[in-house]
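Note that one protein chain of the assembly has been removed; the remaining protein chains are unaltered in position.
Right, chain A next:
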Amino acid sequence: MKVRVDGGLCQGHTLCAMAAPDIFALRDEDGHAYAVNEEVPAGKEDLAREAARSCPEQAVVLAH
């Protein structure tokens, strides 16, 4: 599973990093999120899905 945060949509709500702190990081200066790695670590797919479901802006993009 691949993951990315759409920078045009992310507004820094931080819910993705709350749901999946190993998959997402937040920029120091504004809290906007990015995926630490493009590839979701094996076994963490559910956390990535939960992050995508929780995002108020629907900015988390998952792909197989």
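Methods note: contacts are C-beta pairs under 8 Å (C-beta built on N, C-alpha and C of every residue); 3 or more make two chains touch, one makes a residue touch a chain; residues count from 1.
Keep this in mind: contacts and distances are computed from a predicted model.
Engineer: The hidden chain: which UniProt name fits, "Carbohydrate ABC transporter permease", "Nitrite/sulfite reductase", "Cytochrome P450" or "Binding-protein-dependent transport systems inner membrane component"?
Structural biologist: Going by its UniProt entry, the chain not pictured is "Cytochrome P450".
Engineer: Footprint of the hidden chain on chain A, which residues?
Structural biologist: 9, 11-15, 17-18, 26-31, 50, 53-58
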